[in-house]
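What you see is the complex with one protein chain gone and the rest in place.
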Amino acid sequence: MSDHAHSSDGHGGDGHDFAHPMPVSMLLSVFFALVILTVVTVAQASFDLGSYDVLVVMAIATLKATLVALFFMHLAWDKPFNIAVFVGSFIFVGLFVIFTLGDSDMTSDSFEPKIDEVVPMVAESN
Amino acid sequence: MSTAQADPVSDDASHGEHGHDHDHPAFLAHHFDTPEQQFDSGKLGIWLFLVTEVLFFSGMFVAYAIFRNLRPDVFVGSSEFLNTKLGAINTGVLLFSSLTMAWAVRCSQTGEHKKLTGMLAATLSCSMVFLGVKAIEYSHKWGMGLLPAGTFFYDPANPHPTTDQLETLGFTSGTAFFLHNSLYFLCAPFLIVLLGVVAWLILSIVKGNKFQTACAMPLTIVCLSFFGGVGLGVILESGSEEGHGAAHDVAGHHGEGVAHSDAVPSVIDDGKVAAPALNDDASETSVLERLATDSTNTGLMSDVAARQAQASVASGAVVRGDDTNFEGGISEASANVLTQRQAGKFFSIYYCMTGVHAIHILGGIAVLVWLLIRSVRQDFNSRYFGPVDYVGLYWHLVDLIWIYLFPLLYLIR
């Protein structure tokens, strides 16, 4: 709360003003940063980074998501509790992903897929 | 947690004392004491709602992770059918809509009513462009049979089957007609809405109702944007039709036993297709027929067809830069991958994720229209801008999910 910079251009009158308009310049620079990161992520797809590929892509996406959350979603100036709520949700997503994916990974050896006959040229497959 | 919470409440209490001589403004619900308490409640409410959205989507991300982990090659091969250019454009459009939305929140806080309406209209237009592009992407894939596992019928030899051919695959004539003309079906509701809004606009002008005119005017532009998006999609997709041509070239070379490496880079190259247009259907069929007749080597044939398919269909922006990779990975993978249980699975996940995302866009459009009308009514001010802020947060989350969907679906190798 303490870092909540109260703006002076509101119309709150004598009342306490809880609005915190974002400067246009900041919005624009965040937008351009996001566009640049999008270009980067598309561009990096042409380089083969091997198994790091997913990590790089996800890192860039997370960077973009952080920018959106911090500035567009105003999270940088929000109440600590709201931040905890939103960020906390990803912990539970993480639990869900780790356990389920981990179990799937450990059991995938016993997975016996049904195989489609591959006859691509002659007719529709299956 | 408790200490974090004690602050705002005691804050509220003190403000309540200060604000006792204020009367209850119209926008303040009876059970709240101060506008700030109302705003804080709404804000926490929307954050919690976003939490539910995050977990809602997480299910599909888990499914994605499991199946990509199980068969990475399927995802690599199938992803080639997604048009990176369209995906990137849509990413840009959504990012821009996020900018205008954040700007709209600012306008509502500073009381710039006209600008607020404009920003909301811009956000809405972007969302419509997004849906228009999506309509092109979907309809193109549906026509080719790039469908969820159960209905997947893509045939590299015949990527664009006619309705009659679809019926031989076991579809009813109605479904076949739908799949073949799905773009029209997707556009129809938007056309109806557009006509409705235009009628409303004309009526409001005739009646001289300034308020309704002020609402209908931006909404007309918004509805038109959908068709702008469709147009954009068509143009970019036809860009990949060039890809078709180039790919046929490749196929031709290949069939003649010539190395195709010279032709491929024109297709790839970051999705910027430089090759000249060669998108007449006649050449396409002739190539296919020639291939189909003169070769009994099914291995070679399927390889050719798969290769051709990749380059020829929606994938316009094949994301691969170097040929060796192209040579090694895709042709092998795609031959085994383009089946119901393989690529079909990828498209299942693709449609689930993007479909649910698109439904969220539609929901966002509905609330944004409501906001736009209220903004014309000048409902918002520095002490009551909650609805704009909340919808904004929702909208950014939808954007945020797309930020992940785009690389995960379109940029796989």
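Worth a mention:
Letters A and B mark the chains in the order given here, with residues in each chain numbered from 1 onward.
Methods note: a contact is a pair of C-beta atoms (placed from the backbone, for glycine too) under 8 Å apart; a residue touches a chain by one contact, two chains touch by 3 or more.
The criterion applied here is as follows: contacts and distances are computed from a predicted model.
Per its UniProt entry, the chain excluded from the display bears the name "Cytochrome c oxidase subunit 1", taken from "NADP-reducing hydrogenase subunit HndC", "Sulfite reductase", "Cytochrome c oxidase subunit 1" or "FAD-binding molybdopterin dehydrogenase". The hidden chain makes contact, of the residues B:28, B:201 or B:349, with B:349. Mapped onto subunit A, the interface with the missing chain covers residues 81, 89, 92, 95-96, 99-100, 102-104, 106-107, 110-111, 113-114. The set of subunit B residues touching the chain not shown comprises 2, 5-6, 8-10, 12-13, 16, 29-31, 37, 40-41, 44-45, 48-49, 51-60, 62-63, 66-67, 147-151, 340-341, 344-345, 348-349, 351-352, 356.
The rule is short, and it goes like this: only the chains that are shown with their structure count from here on.
Rounded to whole angstrom, the centroid-to-centroid distance between subunit A and subunit B, based on C-alpha atoms, equals 16 Å.
By the touch criterion given at the top, residues 1, 4-5, 7-8, 11, 15, 18-19, 22, 35-36, 39-40, 43-44, 47-48, 50-51, 54-55, 58-59, 61-62, 65-66, 69-70, 84, 88, 91-92, 95-96, 98-99, 101-103, 105-106, 109-111, 145, 152-157, 169, 268, 270-271, 292, 298, 301-302, 305-306, 319-322, 325, 335-336, 338-342, 381-383, 385, 389, 392-393, 396-397, 399-400, 403-404, 406-408, 411, 413 of subunit B touch subunit A in their complex.
In the complex of the two chains, the subunit A residues touching subunit B come out as 1, 7, 9-12, 15-22, 24, 27-28, 30-31, 34-35, 38, 41-43, 45-48, 53, 57-58, 60-61, 64-65, 68-69, 71-74, 78-82, 84-86, 88-90, 92-93, 96-97, 100-101, 104-105, 108, 111, 113-116, 118-126.
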